[in-house]
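Partial complex: the chains shown occupy the same locations as in the complete assembly.
By written order: A and B. Residues from 1 in each chain.
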């Protein structure tokens, strides 16, 4: 509770100081993928707008020219910056004086690596969807390119930008839970409960190994679960054994993953993700247990952390200034306690942090240590490592697979 | 349940058709009040941005020149459109070719009427905070001016723009509850539990009769409760008896209101609002009971409606496409089920609806009947009528006071 106690007497007007710094102007943003019919493109766009840190001014929203143009108009992008080819866009924008300063990659997974390379090569900072790539070698390649270029590269594990997830991470760091003993995470959905029509745009590419990569559920939502567990616990995943299952209708990729995991210090835990559990829309839930306290968070009720110090009453810590909530969370708040913030706000937090990072890099300026905590290209690569380990273990009948540290 | 059953097999990609129409371009918006230190100004600004229907291009954000300029820069408003006087702003903007097309009034209550008049006179559509005015005569005057001018005038009862509030209203209209028998609403907060420092910007004007009007809690949050009850029930408030109380520290205006109400058809109900109930941040909660079913909604958990058809299991209807959710709610959704939307999203819904109305008016075009359902100047005036009736009843020892129908 050390994190929050000092903040108790804060009031809303005191919060300004803990907020992220204002930019001198909004940054110019481009988007690749995510045009009409795509689910995630509009989410990126709303987050960028809500953050008030970006203007979306260019896009390669579809390979289909008509769709690309119409999608661009949806977002009030001028026709001459509505591209159909991401390489052309990277060149053209890099050449403009008012060219984009950052790009969002919202394509199907198999294109992430190529698109990222094109924009990194053009010196443009990148915001990329997860999973980072469909092969670990590509992910490692991106880590290397980012290191060499010095560019900003964020990965949209957006759940990690909920204020109360940051609060949870801060509390674990502060020792509020004591030494961690168990890490349990699950991500339970139901949208694949019934066979979807063959033209369902979301299901189509996410279940196609050529575009989604070697896994279905494990790559689509399993990586979120794995990231959240490591992000909040502060512990790296060191080994796992996994079963990739098809519990629902027959399909080319898994719709369910069961894994037993070990985190740094040999801390054990279970990880479960599925897309065929009726009644669960987006049930990403984390439970951590230490020798002093337990902590629980549920994405469908993201404003509240449950803290159970052993031998004391349960505490519900609600997003808001004071009352047990510290700076890591307060920094990312937009509304007072009881005025719910949601998923787009979490995304917008990620965009706001990336804008600060990008602005600082472009001005050659620094950022106060500890101010930003967005998922990096390394976090993205670790997700791909998780996927590969799960595939390897599942193929080996659930044998333990070690995760090398080469991404440190 | 008639509202939602047909929608059961909807998927996210089908929703486009039910959404509000896209505008040809974003509208130009000005803001009066709401500068640095104000709580509600930033909320308006975030809603406008998230809606993607407005660009904020001008503002009279403070009467203090320095504060006005700095506040404008916070929002990237050019210095030459950072006004310090709202009348000057109305004239100047009306004269520009690229002048604002709508204005937001986010000042303390006592200025609403004068600011609204200035912009209505300049032919500019208005988005105004609640309570509409501090005196009923002024509210009636605004109703008349809006009628004569034909301008759009929205009042920011933003809670009424939560998708599940719209769903509730649609279900009542569809008869899912049967004939209504009781209407219970409460709005419970705790921010005035302890005496605030004298310079607390929020408390300062909200507790000052010269700026807040004749009531404190009743005007600040009681009107929200009263509006929500009438909006969802579809029943006008016809009479009430009220006690205006100071339950917390001595203060010049009430911090608590208890009222017994009668709605059209003599349907009874209780209304309770307070700002001194520890543990309640923004507890706006509505419960309606009919002869067929009961319905409950809580603003702190706004994604869920509880429906209890007598003799059947409780149903939890969650925001999302299908599963009992109909068009009135679906139209205002941004994210799929389980990906929480919050309070800013509700505000942005209001902004999106007003943008459609303003765009249509300016183009001389119509809007499909039933498409828009934002609170109007009449709804705002009814709120002032509620306040006056509460004051009159409380002064008369809790006697019944009738609410005339002249605002129909």
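Couple of notes before you dig in:
We take it that a contact is a pair of C-beta atoms (placed from the backbone, for glycine too) under 8 Å apart; a residue touches a chain by one contact, two chains touch by 3 or more.
Small disclaimer: the values here were computed from a predicted structure and weren't measured.
The total count of identical chains across the complete complex in this file is 4, with 2 shown in place.
Following the convention adopted for this analysis, only the chains that are shown with their structure count from here on.
Centroids built from CA atoms put subunit B at 33 Å from subunit A. Taken together, the subunit A residues at the contact with subunit B in this complex read 11-13, 22, 25-26, 37, 39, 42-43, 45-46, 49-50, 52, 74-76, 189, 196, 200-202, 280-283, 299-302, 318, 320, 334-345.
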